[in-house]
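First comes the structure, then the notes that go with it.
What you see is the complex with one protein chain gone and the rest in place.
Note that the chains are named A, B and C in the order they appear, and that numbering of residues resets to 1 at the start of each chain.
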Amino acid sequence: MRRFEWGYGGFSAKRGGVLVCGGLSGVMEASARGAKLAGGLTIGILPSRNTRDANEYIDIPIATGMDISRNFIIACTCDAFIAIDGAYGTLTEMAYALQLGKKVIGLESWNIDGVIIASSPEEAVDLVFQGI
Amino acid sequence: MRRFEWGYGGFSAKRGGVLVCGGLSGVMEASARGAKLAGGLTIGILPSRNTRDANEYIDIPIATGMDISRNFIIACTCDAFIAIDGAYGTLTEMAYALQLGKKVIGLESWNIDGVIIASSPEEAVDLVFQGI
Amino acid sequence: MRRFEWGYGGFSAKRGGVLVCGGLSGVMEASARGAKLAGGLTIGILPSRNTRDANEYIDIPIATGMDISRNFIIACTCDAFIAIDGAYGTLTEMAYALQLGKKVIGLESWNIDGVIIASSPEEAVDLVFQGI
Partner (left out) sequence: MRRFEWGYGGFSAKRGGVLVCGGLSGVMEASARGAKLAGGLTIGILPSRNTRDANEYIDIPIATGMDISRNFIIACTCDAFIAIDGAYGTLTEMAYALQLGKKVIGLESWNIDGVIIASSPEEAVDLVFQGI
């Protein structure tokens, strides 16, 4: 697990942020682990019907049964979105969040129009909390 | 607000239950208020895009943007379902919860096949926690 | 396959109706077969990601990937709803259709408030087309 992956969950939790993620493995698990280590609260919005599919660092599992269309729910529910991943699922979340007018920060992720690029987890979290 | 409406939120919270509801007004608000008064945690799974549409007793608003098809998410996310309402939306939740094999308790609600009838909020909550 | 199951698809198609159903097996397949035999058009709104999951009588498969929350889409898309089944999934569709103010006809199905009971497929289809 790289520092990038869990870092932003942790730095955000230290400032009172609640982590909302997809609830599964990979970056979703790493960021939730970071948030829990820092004493934060974590929400996992799952693609399956079953709350037991959440990773072990999720406090509040939401089982949608809606496959990856649940990415829209993540975008609706968050106040700001930090992306750290290069896959297509992340891109749908970024695009939905931008369409909804949310602040979107990219950490080694898709560099599309409207995304604010950060170079470290600390900077990403700083950018999220600026002006809130 | 009738005792029936907030009672089961409160009695459940006292036993460590987390309240999951639709997050809006009426029974959803009453049960969330009951849960908060008893020191519980409340989740509101909203039909709209906007977390600000949650009633004031919701701790964790989930904005789905999916209209009343979010009723399926409520059924997937809960461990057991207490119904106290006679409207069609409640009926979709009960039917989904039954289809998913969840325990469904009815308090002055639809008396369909598979529903366990309770006559008070205390009894409804007792029935939920039995055998868990 | 019983007459009840394919009959209403066929009688509706003969009057120009388009069949909207869940696209899978059982009553969904029987009614679509009835509609095709009568020269009608059939739409299947599938729970899975894959249009190939539709039964062979579906002309237009819509793959939602949204599990049984796709029942709401069926209720939104139809002009009137004929139910012929006693399972919980059908009940969610009936309740959604009633909530949306659609005409709901029951053929050996759930007898809930608001449903118009028919005793044959012909009568069910007659009831649908009355006043349209």
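In this text, a contact is a pair of C-beta atoms (placed from the backbone, for glycine too) under 8 Å apart; a residue touches a chain by one contact, two chains touch by 3 or more.
Just so it is clear, the structure is predicted and the values come from calculations on it, not from any experiment.
The chain that is not drawn here is touched, among residues B:26, B:65 or B:114, by B:65. In the complete complex, the residue from C:13, C:43, C:83 or C:128 that touches the missing chain is C:43. Counting the whole complex, the residues of subunit B in touch with the unshown chain are 49, 65-69.
The chain not displayed touches subunit A at residues 66-69, 71-73, 87-89, 91-92, 95-96, 98-99, 110, 112, 114.
What subunit C contributes to its contact with the hidden chain is residues 18, 43, 45, 49-51, 60-66, 72-73, 76-77, 100.
The rule is short, and it goes like this: only the chains that are shown with their structure count from here on.
Averaged C-alpha coordinates give centres for subunit A and subunit C that are 39 Å from one another.
Annotation for subunit A: residues 49, 65-66 touch two or more other chains.
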